[in-house]
Each structure stands twice: as structure tokens, then as C-alpha cells.
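Only one protein chain is missing; all other protein chains are in place.
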Amino acid sequence: MIDQNLSLLLVLIPLLSATVTAVLPSARAAWLLALAVTWTCLLIAAWQLMLVADGSVISYELGGWSPPWGIEYRIDAMNALVALLVSGIAAITLPYALRSVEKEISQHQIPLFYALFQLCLVGLLGIAQTGDVFNLFVFLEISSLSSYALIAMGEQRRALTSAYQYLIMGTIGATFLLIGIGLVYAETGTLNMMDLNQRLNPILNHRTVHTGFAFIVVGIALKLALFPLHLWLPNAYKYAPSAISVFLAATATKVAVYIMLRMVFGVFTDEFVESTPTDHMFLLLGVVGVIMASAAAIYQTDIKRLLAYSSIAQVSYMALGIGLSSVLGVTAALVHVFNHALMKGALFMACGALVYRLGSSRFDHLYGMGKRMPWTFVAIFIAGLSLIGVPGTAGFISKWYFVRAALEQQSWAIALVILLGSLLAVVYVWKIVELLFLRPLPEPDTQVQEAPASLLIPMWVLVIANIYFGINTELTVDIAETAARVLGVGS
Amino acid sequence: MIDYILGHYNYWIVIFLMMSGFYTVISRGNLIKKIAGINIFQTSVFLLYISIGYVTDGTPPIIAKGYSIYANPLPHVLILTAIVVGVSTTALGLALVVRIKDAYGTIEEDEIHDQDHSL
Partner (left out) sequence: MSDQHLILLAVMLPFAGALGIMLSDRWPNLREAVTLVTAACTGAAVIQLYLRFTDGAQLAIDLAEPIPGLALRFEIEPLGMLFALVASVLWLITSIYAIGYMRGHHEHHQTRFYTLFAIAIGSTLGAAFSGNLLSLFLFYEILTVSTYPLVAHSGTDEARRGARTYIAILLSSSIALLLFAILITYTITGTLEFRHGGILDGKLDPAWAGILYALFLFGVAKAAVMPLHKWLPAAMVAPTPVSALLHAVAVVKAGVFTVMKITIYIFGTDFITQAGASDWLVWFAAGTILLASFVAMTKDNLKLRLAYSTISQLSYVVLGALLATNISLVGGALQITMHAFAKITLFFAAGAILVAAHKTEISEMNGLGRAMPITFGAFLIGSLSIIGLPPFGGMWSKWYLSLGAVDAGQWLLLTVLLVSSLLNIVYLLPVPLRGFFGKNAQGTVTGIREAPWSCLVAMVLTSLACVLLFFYPDPFYELAVSAAGGN
């Protein structure tokens, strides 16, 4: 019985819990409830993945109304993987958040913080699970609104302006998505993704459909932080509280990549995409994004901003995968969705540990700290190697598939851009390594200690996951490939 | 030709509102005016949905004796949801503006920018 309701429970439990959390009197109680909920979600998501890993599909009808009239939650391998990723990251962020949040946010606001966190989780999980485009819009806005509020809770006043800027840009993006959905609905009369796919088929050459598609793509591209719609990201990641930087960096843009894949290939089909300039646009913007964002990262003087620009570059890789529009390309993009979440999660956690002990993530406050905080430093080193794509780490697997996808289509230029991105990553990762490890400690030596265990352990779980998924790729590659085929990609 | 333009008047209104709203967001430096612009932008989308939901000779979608053609209820429902989303966004945006005013003493974008970058 539970089996059939799993998909809904995944969204319902955190939703109900969020309302309870908001009124809890103590910070600890709020944390405990949030912890329990995120771990439950993780278990449910894992169970769900096991049910669909062989290529089967779960279809859940909300309210008993059958699709296409009712809202349908349609879970296949791709959704389940993304849902697992989001709940996994949430589950690992909660133990980390205990001490990190207590230091950065005032006591009476902490229950509200955890309530917002769970709402954000609801939004992201809902996006992953739903099979209805309007439902998608609603969940997208739920996750976005809670993100704006969470970012605004950062310590510095620039968190407020960053959140405001993100709000303006994000709302415009979501409204674009809404316009696109409206136009497509006007042409087909349905909001169910599977049904849309079928009904759009004979009318794909209509101008309205093209316009709707354009609005949808642009709207999602803003959430994806695809160049040039990335301007909100650096400030948002930098000024957010550390735990939120971890959570958002590892999930928000990844879910947006998933939804882009679902809409572009699942609803509109790859033949349509290839008949428009969309795939070339993704390739072009991806290339520019990789190069410009990596170059921007090199010139930063603050670790959090550096990692934010690096995230923009990594998402541009995923855009390249979408643009290549083949099974290998989509596989690469999905594998990187998973792997990048692991890498960036670990890096932002380490960064948060530095902020916890030193109060700042600026380079000039961090000289030589690697010697005082060796565990944090080694975590940054290994996650950095994964970002570069050194073999033995998850990042290498992503790079492998990306270059193979490019070579398969004889795109030498794209392959070289991907490798160039790795080289630029070497430069900015090594900047951090040298700064922490090889610079002399400041005088007078302030006797900084290593980060507390509750920050280190989640960090190292992610670091070890990076290495594990670099060697055993059954979960990521097999499922990504299954998902790519299910999407019907590949000419 | 004239018939075509007049017949699609709903779309012209939508376009006008959409562009005014968008322009307001971009060009105005006052944070509250930006939020107002977003509201106008979103309203244009609401109008888009509702106007395309109209069925010729249809009545409001409430089942009653004697009526057989109803306007499409689904866009109405969708827009109600979208309005709620819009309201929440506006509320959150305005709350942020209040906090920004406390922190910076101003709600003009360029003054805030100067304060941030003069450090």
C-alpha cells in the first residue's frame, strides 16, 4: 500500500513538517525534526529508485483523477535519480547545518530557517517528481521563493540585495516559463507532459509552439544560470548562509538541468530541437559559459565567489551535453548532474568550515590555514581534483563522457573546449591549494583549530562519495544511460 | 486587416502590459517600482491565460440549467494559483525592501550599489 503512495509521500512529508517546524519553540527541536524528515525522504527516494531502476515507470494520480485531466506524478529512472540526489544532499546538509547555522543565524530565527529549508526541499522534490507542467511551475516557485528567503538570512547586508536581485530575475524567469506553458496549452489543451508530447507531435511547425518553446527554454535557462542569465548566481551563493550555499549549489541548478532535459527532449523531442537552432544555441552558450566563467573564477579573491563561478562553468558543461543532443550527450549531462552535486557540496562544506573558524572566505584571511585545518584542506584538495577531472574521481567520469559525446559527433572544437575548461579548473583549484597550503601563516598566529566533527564528517562523506563514484559508476552511469534512452534521445 | 487587429485586441493588451512591466523592472532604480513592474508583467500573463480560455458564446463556467457552452474553467484555476504565487512573491519582495531600507538607509539601486562598492 505504501509502495503506491511513495511518490506523494516524498513531497507531502516535508510540506507538513515545514508548517510544524515553523512554530517549534527551540532551535534544537527544529533541527531534529528537519533531520528526521530529510533522512526519511532519503530512504523513500532510495526505495523509489530501486523500483524504477530497471526502466519501469511509476505513475501516481493525485486525487484519484486520471491523467491527462488530473495531475500525475510520473517517476522514471531520471526523476528517481534526481529525487535521490536532492534528498541525499539535504540529508547530508542537516548534520552539517547544526553548528554552522547556529553560528550564522540568530536563535529565534532558526526554526523559521529550518521551515524554509524544508519548503525548499518540497519545491525541489516536487519538480523532480511531477509529470504536469503547471505543477512544475508551482513547485518551481515554491523552491525559488524559499531560496530567496533563505539567502536573505545571510549574515552580511549584501545578502539582502543578493536575494532581492535573485528574486527579480527569478520571477521574470518563472513568468517566462508560465507564458510558454500558456502558449503550449493554448495549442494543445493539455498540461500533462506525456500527453503534451503526443499532442505536439503533429503541430510542431506552428509558430505558437515555437514561441512557447522559446519562452520555456529561456525561463528554465535562467534557473540554470546559463550564460548570460547567470548574473544572480555569484552574489547569491556568496552571501547565503554556508549551509544554504551547500544545499543550493548542489541541488538548485541541477534540478533545473533535469527539467530542461525533460522539457526539451521529453516533451518536445530531439528532432524538434534539431530542427530549430536550439541545439546550436546550447552549444554556443555552453562554450562561452565554460570559458568565461572559468576565467572569471581565476580572478576571484574570495573562495565562495570562485566556487560560484566554477558552478556556472560546470553547468555550462551540462548545457553542452544537452546541445549535443545524443544518448552520450544526455548521459554525460545526467552523470555530471550527480557528480557535480557531490563535488560542489564537498567544496562548499569545506568553505563553510573555513568560514566557521575564521569568519571569512576571503583569500587574504585564509593564508596558510591548510596547515591548521588539515582535514578541511585535504577535503578541498580531493574535491578540487574531482572538479578538474583527475581519474579516480567522479569528475573524471563526467569529463570522459562529455568528450566522448563530442568526439562521437566529430566536434573537435567542443572536445577541446571541454578539456580547456579542465585546464582552467586546474588554475583556480591550484590557487586555492597554494593559498591554503604553501603560503606562510599570518603573524601573529591565532591558533585556529580544525573544524568540529559535525562539520567534518558530512564533508568527508561527500569527499569519499566523490572517489567511490569515480570507481563504481553503476548507480550513476547505468541509470543515466537508461534515462537517456527512455527520453528517446538519439537519432 | 482591421478585423484581424481588432479581433486580437486581447493579445495587444497583453503585449503592452508585458512590455511596460518588463521595462519598468529594467529601467527603474527604485526597488519598490521594480516590484510594481514585476506585478504588471505577471498581470499581463494572467490576462493572456484568461483571454485565451474564453469560448465564443460561452458563459462563466458554473453548471446551470439552460446553458450548454461554458468558458474553459482550467485557465481560471491556473491563474488563481499564479496570482497566489505572484502575491507571495510581492510580499517577499517588499519584506526584503523593508530590511534593505533598514540596512542601507535607501531603496534606490544606484545608492545601494555605491555603498556596497565604496568599501
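By letter and in written order, the chains are A and B; residue numbering begins at 1 in each of them.
The rule is short, and it goes like this: contacts are C-beta pairs under 8 Å (C-beta built on N, C-alpha and C of every residue); 3 or more make two chains touch, one makes a residue touch a chain.
Please read these numbers as outputs of a predicted model, since none were measured by experiment.
Partners of the chain left out, restricted to shown chains and counted across the full complex, are A. Interface note for the absent chain: among A:61, A:155 or A:408, the touching residue is A:408. Within the whole complex, the absent chain has one touching residue among A:153, A:354 or A:385, and that is A:385.
The residue touching the chain not shown here, chosen from A:48, A:251 or A:422, is A:422. Contact between chain A and the absent chain runs through residues 385, 388-392, 397, 399-400, 403-404, 407-408, 415-416, 419-420, 422-423, 426, 430, 434, 437-438, 440, 470-473, 477-478.
Criterion: only the chains that are shown with their structure count from here on.
In this assembly, the C-alpha centroid of chain A lies 28 Å from the C-alpha centroid of chain B. If you check the complex, the residues on chain A that touch chain B are 134, 137-138, 141, 145, 148-149, 152, 157-158, 160-161, 163-164, 167-168, 171-172, 174-175, 178-179, 182, 185-186, 191. Contact residues of chain B toward chain A in the complex are 22, 25, 31, 34-35, 38, 41-42, 45, 48-49, 52, 74-75, 78, 81-82, 85, 88-89, 92-93, 96-97, 99-100, 103-104, 112, 116.
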